[in-house]
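A single protein chain has been omitted from the complex, and every remaining protein chain is retained in its original position.
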Amino acid sequence: MNEKPISRFPVPAVADLPDDIRTRIIAVQEKSGFVPNVFLGLAHRPDELRAFFAYHDALMEREGGLTKAEREMIVVATSAANGCHYCVIAHGAILRIRAKDPLIADQLAINYRKADISPRQRAMLDFAMKVSQDSADIADADFEPLSAHGFSQDDIWDIGAIAGLFAFSNRLANLSAMRPNDEFYGMGR
Amino acid sequence: MNEKPISRFPVPAVADLPDDIRTRIIAVQEKSGFVPNVFLGLAHRPDELRAFFAYHDALMEREGGLTKAEREMIVVATSAANGCHYCVIAHGAILRIRAKDPLIADQLAINYRKADISPRQRAMLDFAMKVSQDSADIADADFEPLSAHGFSQDDIWDIGAIAGLFAFSNRLANLSAMRPNDEFYGMGR
Amino acid sequence: MNEKPISRFPVPAVADLPDDIRTRIIAVQEKSGFVPNVFLGLAHRPDELRAFFAYHDALMEREGGLTKAEREMIVVATSAANGCHYCVIAHGAILRIRAKDPLIADQLAINYRKADISPRQRAMLDFAMKVSQDSADIADADFEPLSAHGFSQDDIWDIGAIAGLFAFSNRLANLSAMRPNDEFYGMGR
Amino acid sequence: MNEKPISRFPVPAVADLPDDIRTRIIAVQEKSGFVPNVFLGLAHRPDELRAFFAYHDALMEREGGLTKAEREMIVVATSAANGCHYCVIAHGAILRIRAKDPLIADQLAINYRKADISPRQRAMLDFAMKVSQDSADIADADFEPLSAHGFSQDDIWDIGAIAGLFAFSNRLANLSAMRPNDEFYGMGR
Amino acid sequence: MNEKPISRFPVPAVADLPDDIRTRIIAVQEKSGFVPNVFLGLAHRPDELRAFFAYHDALMEREGGLTKAEREMIVVATSAANGCHYCVIAHGAILRIRAKDPLIADQLAINYRKADISPRQRAMLDFAMKVSQDSADIADADFEPLSAHGFSQDDIWDIGAIAGLFAFSNRLANLSAMRPNDEFYGMGR
Partner (left out) sequence: MNEKPISRFPVPAVADLPDDIRTRIIAVQEKSGFVPNVFLGLAHRPDELRAFFAYHDALMEREGGLTKAEREMIVVATSAANGCHYCVIAHGAILRIRAKDPLIADQLAINYRKADISPRQRAMLDFAMKVSQDSADIADADFEPLSAHGFSQDDIWDIGAIAGLFAFSNRLANLSAMRPNDEFYGMGR
């Protein structure tokens, strides 16, 4: 049993949380077998937790030209660039499961340019990384490789917005030293 | 009347938006005299717009140790570091009004280290800038100057979370080349 | 009336300055209604002040392929990249007046790549920014877009030399914490 | 006889230059045995050449707390950081002669932090490098080591202004691909 | 069976290699169950392979103040900073085994400053990272935290030399796009 703190900020007991949040947490726990620490780390601010997951679900569970695995690829690659323990470990696990590939998450985290991905996925990640790391320089020319690979305007928004949401999420996790659950490390391997 | 496009992505007509969003936009328009382009630029994704403003309001309108002007200071300084036209111009206007200071926004946008702010506000912005620009390196030592200036843990979360939310917002605005309304430039001067 | 110091270094009284410098300062004051602080901040070194303005006038008031507004555009964009309060505020005011455009200075200061400028002006500023920020990497290929937009060799020298002169001026202003006059902030809006 | 071009820009014949400039060039030639290319590279703009040397002489030949060799140290260290061939080679030669030290210029050009200099000179160069490379971050605390080593306010201005003038000069030399005279490489060794 | 190429450069058959190299490779294969690709990727240059492993063994198998697991920590943290797939994956596996810790390698690869390590190991890795990423700035002051944690001069050489050797090794692996064996990913988890 891990005794290390999961956040620099207060972590309320699940029993003390508002009903809607407690219900969601219990549902996740029943499905996964544990409560991902992000729920506990954000729970001291219920309104913010609700807004975060509303945004997260709108982008990560949306139907469209990107598969769910591809959405997780964006999270893993950009979160690694931001040095975010929680996001790389937790979303690396989700990616391995969604992609049914035990290697892909580590490859993307270390150097996405060397990963076993398609040219289309490479274009997707090049754009996501530019949004994540140098958005002030985005120009019309950056959209051309995406269109050439068949991404729609809607898909491009998804790519950029996921990179943006996790730019935020990475900062919250780094701010709070949010600790990933030990369970994530081995999932999907 | 400005004829320049306000986004690279589709901009729906206000009349076609869901009721709750249309109502909010009309309320803002009645108060400000114009519709800030951020509402129009995000409106093609109603769920995301709702989540964004839920998060925004939770952080920017919260009671606590930071004044509303100080919250806007964080937005202006970090958005300038990210080269975000929309956020610097729009929140610069709001900051001038909230701080009743016609100079402060330009000072923070150019070089926050030279602005006419208190040592407490300087500590606040140093931390916000670290969250914004180098969150992977945040360490316990970074919290000490904040505590020394009387910021509570709750205040520190606000500082970091606002810097994080606008890291996201800056990326969405840069992704979409979101254009600030001309009205903002001269407000509060 | 602003009581904040205008420099870390000594600021002589205008009455004590050499005749030629005092005469120039009084002429500027009569035209503008105030003495720009750069004159006072450099006045403790009369020979250097004379050399600075000789260089400044040779480049900024020269006839040639660049308009006076375009010369100020170079100053504002490069000075913003160098975080120079004095130069962005003072030359931002001059640019607004010369370009008869209340928005352009703020746009260039935040992110010149998103400003409302012509492709020719964009090429001019791309080159100026390279001279300002990474001159060691200048290569023959950097001159091609300028020639393609009709800039002569003489114009290119002007672009590069203005970027260079303000690389110097920005450093002097940052060295001395030179404070821009409050009057500049609102001029030309 | 070196046939390589000394500048990307026009190089007038000495005979065609205005009297004052031609006289200065001939005087330098008689003293050194050759005409340093900086005179030829700037001569197509006589007013700028005059302003440059007025500024140069005001800073480099000034009496004060810095020796002439120390002034050249600042030039060599900062010009190396800016990748400027002309300034490192030409001022490296002058430094070797003024310091009567055949090793010092190469040491400063490669890594000034490892050079055989006094702690006082190290403080001088640390400050000069900050002015040269990151002037936006200069703070009052940067002045303390200089005062502790006995530098006066006037000396500190000299250090910063020399770093600033050569920030400009390096950019002009990189803009024009100004070639150092072959004679400089071996002088003072 | 993985069909992806393991190097951009020629990969000789083991049977064609010089006796000493073939013998070493077969010994490793018998111990590990597979031939790590680094042997095959370097084998087209037998003299260099011999020198590499001579250096590697001298540093990684040396007795001294650093455990073998700590030596691997240096490899993993610095190789991640250099974006080296092969070294992070292969040495991550070795580290998990030597440290008997399934989490440590991923933690060090993502952000060593957030890993579950002792303050002594943190000081070791701070120094290793400085040697790896910014060795030109190493100063006497960087040695003080190491001495304070009880590292001897010999230990400090080990830390720095391991960081240096893998600066080399990372570049060879990135040059050749050396592919880690799939077996490494799951070892020690």
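Letters are used for the chains, namely A, B, C, D and E, taken in the order the chains are written, and counting of residues starts over at 1 for each.
By our rule, contacts are C-beta pairs under 8 Å (C-beta built on N, C-alpha and C of every residue); 3 or more make two chains touch, one makes a residue touch a chain.
Because the structure is predicted, anything quoted here is derived from the model rather than measured.
Colleague: Can you list the shown chains that the absent chain is in touch with?
Modeller: The chain that is not shown touches these displayed chains: A, C, D, E.
Colleague: Which one touches the absent chain: A:113, A:149 or A:189?
Modeller: Per the contact definition at the top, the residue touching the missing chain is A:113.
Colleague: Among E:65, E:83 or E:188, exactly one should touch the missing chain; which is it?
Modeller: Reading the full complex, the residue touching the unseen chain is E:83.
Colleague: For the chain left off this view, which of E:43, E:165 or E:187 is in contact with it?
Modeller: If we include the chain that is not displayed, E:165 is the one touching it.
Colleague: Residues on chain D that touch the omitted chain in the whole complex?
Modeller: Interface residues of chain D facing the absent chain: 4, 80, 83-85, 88-89, 102-103, 106-107, 109-111, 113-114, 116, 177, 182, 185-186, 189.
Colleague: In the full complex, which bits of chain A touch the chain not displayed? Write them out.
Modeller: 111, 113
Colleague: Contact with the hidden chain only, please: which chain E residues?
Modeller: Listed in rising order, the touching residues are 8-10, 44-45, 47-48, 50-52, 54-55, 58-59, 82-84, 131-132, 135-138, 140, 143, 153, 157, 160-161, 163-165, 167-172, 174-177.
In the analysis below, only the chains that are shown with their structure count from here on.
Colleague: Please give the intersection of the contact partners of chain B with those of chain E.
Modeller: Per touch definition, common to chain B and chain E: A, D.
Colleague: For the two copies chain C and chain B, is the contact made of the same residues on each side, with over half of the numbers shared, or of different residues?
Modeller: same
Colleague: Tell me the rotation angle, 0 to 180 degrees, that brings the C-alpha atoms of chain B onto chain D, to the nearest 5.
Modeller: 120
Colleague: Need the CA-centroid distance for the pair chain C / chain D, whole Å please.
Modeller: Distance between chain centres, rounded to whole Å: 23 Å.
Colleague: Please set out, as single numbers or ranges, the residues of chain C touching at least two other chains.
Modeller: Residues 83-84, 111, 113, 177 of chain C touch two or more partner chains.
Colleague: Which word fits the touch map of the chains here: line, ring, star, complete or other?
Modeller: Chain contacts: none of line, ring, star or complete; other.
Colleague: What's the complete list of touching chain pairs for this entry?
Modeller: A-B, A-C, A-E, B-C, B-D, B-E, C-D, D-E
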